[in-house]
Each structure stands twice: as structure tokens, then as C-alpha cells.
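Our next item is chain A:
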Amino acid sequence: MSKRFLLTLILGLVALSIVPFAATAQMEKPKIGFLPGVVDPFYQVMEIGVNEAVADFGLEVVTQYPQTWGPSVQTPILEAMIARGDLDYLITAPTDKEQMIAPLQSAVDAGIKVITVDTFLGDGDYVNGPVTFPLSYIGSDNVEGGRIAARALAEVLGGKGKVYVQNTNVGVSTTEQRGQGFIEGISEFPEMELVGMDYNLDDANTAVEQTAAKLQAVPDLAGIFGVNVFSAYGAGNAVKAAGLEGKVQVIAFDATKDAIQNLRDGVVSLVIAQKPHDMGYLAVAFAMADWRGVTSIPKHVTTGYAVIDINNVDDPEVARFIYQVPGQ
Partner candidate 1 sequence: MAAESSSLAIASARTARQKQLVLIVSRVWAWVFLALLIAFFTASVFSTSGGSVNFLTLRNSQNILMAITPVLLMGLGQTFVIIAAGIDLSVGWVMGLASVISALVIADLVAQGMAETPAIVLGFVIGVIAAAIPGFINGVIIAKLRIPSFIVTLGMSFIARGISLLLSGGNVVIGQPPGVRAFGNESLLYLISGEGGGLYFLQRPNVTGEALQRLDRILPWPVVVTAIVVAIALFVLHKTQFGRHTYAIGGNREAALRAGVPVDRHIIMLYTLSGITCGIAGILHTARFNGGSSIAGDPLMLPSIAAVIIGGVSMFGGHGSVAGTVIGALIIAVLTTGLVMLNVQPFWQFIVVGIVVILAVLIDQARDLIIGRMESQG
Partner candidate 2 sequence: MEPMLSVRNLVKRFGGLVAVNRVSLDVYPGEVVGLVGDNAAGKSTLIKCVSGVYHAEEGEIYFEGRRVSFAAPIEARRAGIETIYQDLALAGNLDVPANIFLGREVKKRYLGGLIRTLDEDHMLRESQTVLNSLEIRFPSLTVPIDKLSGGQRQAVAIARALYWKAKFIIMDEPTNNLGVVEQRKVLELIRRLREQGVPIILISHTLPDVFAVTDRIVVMHRGRKVTEKRTAETNSQEIVQYMVGALDDTRAQLQEA
């Protein structure tokens, strides 16, 4: 019995070692690592962008998703990627702008150039800010995104009413800025009032729970802004569960399939889509440019937004910004 086990093991090892030799790396091309923040459709769409660029440039990519959001989960994966010793560039969404500085610094020390996508380190200013080692930050202007959301909500509500924000974690640069931008945007409308901002720790169930409580506490709530995938999902579902579709307007940040379905169902009035695909593609393109010796790579690029509503959702030019992973 033990012999058979040994044989199986050896066969397994042999099989594993033969298969990949077929695709041996081209050594003159850089090897890319892609380490998103967490598994969600946003990053999966970004991965499509990365993979497209990788194919276009004929490169190799190593992609690893953390199962949950946070430095204590992301860092061990990061270190294992560094330990591979064969990566030249790392495209990553830091799960904390402060806490991930030291771990990503060690990637740089190991000779890996870092490009941050979606989220950033320090204050995101890699020229004059506290953190300057990343090659570039490619992301949305999240403050602007928040303002866009506020103005859109104001328009739907006729410039007055009570609004509420479903946010994730305070330490996360992107969502923090969306919240901030939203507050700024709302302050442009004197008859609008922000009645609260809750943090769901990026958990849709918590978002449902908190939103449901808010709907109870503020019966005349007019609008909700969900700052990311799970927040909007939770907010939309809470509104649906309370039977308040159409009465409470939800603005969803991030164009997940679910958000789009909610848009079609009238639960969500407006979906603000980032361009994760473009972020992923651009990041690889920047890596390739750096590899070829280009020195003028911009330290900060914003990829802009697509605003999706019920009227343009079926327009192919807009629909391509929906976070849709083919086959899912």
C-alpha cells in the first residue's frame, strides 16, 4: 500500500514537471505579477485588461487573488510572489495605503518595479508625496467620482432631500475619496442633507443590514450612495427588501452585473462605471514601456468614468464598461 502511494506521488510529480516545459519563458521579455486587492468582478475585469495587454506584448503574467481584503492576507501572497524571483513588474492594488508601504518596499528592494492600480500608497502622489517608489498610479479620480455621484443623485432628486452613504473601510484610499467627493458634491446643494455614512467592512450582508436600519431610522430618506460593488449591492438589496424601489434612489459605484440588473429593475437610478479593463491594460503597457527604456512614464493617470443609466445601458459603447467577466 505504501509503495502504491509512493508511486502515485512520483507519477504526480513527473506529470507536473513535464507539462509546463512546453511553454518555457522567453527570457528577454519582462515577467509581470498581478496582485489585485480581493476577488471581485472589478478586479476580474481588470485582469482581462492585463491579460489582453500581456497577449498583445507577448509577455507572461502571474496572477494571484487574495481571498479577503486586507494587508494580513495580501502580504503573504505578495511575499511568495517576490520569492519566485522571476518577476520584473508587479501590478497591484494595495489593500491599505499605509500598511502596504513596507511590504511593497521589499518588492522594490528585490528588484521588482511596482505599479499600483485602483488604490495607491501614501497620498497617491508619487512625485512629491511620502511614497515615491512606485512607477505609476493608474486609477480613477475617486474624489471626482464621488462628486459625479452626488450631482447625479441631486439631479434625480431635484436638488433636495436626505441622503446616506454606504462606505467600506476608512483606511482604503479609493472609497475614502469617493465618500469625501460625495460629501463635497452634496454640499453644493443647500437643500440636500447628508444623514450618515456607515462602514460595512466590504461585506454585502453588513451593507444590507446597515442600510435596512437606516431606512427604518430615516423614513424620508431620499437617496443612497453605495461606494463600491458590495456597498451598492447591499444598499440596493435593502431598498428592494423594504419595498422602496423608486422611492429611494440608489446611486451605485461600480458597474457590476448585479448593479446593472438593479438599474433595469429600477432599484438603482444610476451606475457609475470605472474602467478597470483600461487600468489593467495600461499598467502592462507602462511596464512594457519602462522595460524598453521609456523614462517619461506618467506617475499618475486617471482612467475616467462612464455614467450608465437606464437610457444608455444597452448602447454597446457604454455597455462595454459593465464589469462582465465572459463566461460568468
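Candidate entries met the following condition: all candidates are chains of the complex that A comes from, given by their letters.
To be clear about the criterion, contacts are C-beta pairs under 8 Å (C-beta built on N, C-alpha and C of every residue); 3 or more make two chains touch, one makes a residue touch a chain; residues count from 1.
Nothing here was measured: the structure is a model prediction, and the numbers come from that model.
Per the touch definition at the top, the candidate among 1 or 2 touching chain A in this complex is 1. Residues of chain A touching candidate 1 in their complex: 9, 13, 16-21, 24-25, 62-68, 70-73, 75-77, 79-86, 96, 98-103, 106, 109-111, 169-171, 199, 201.
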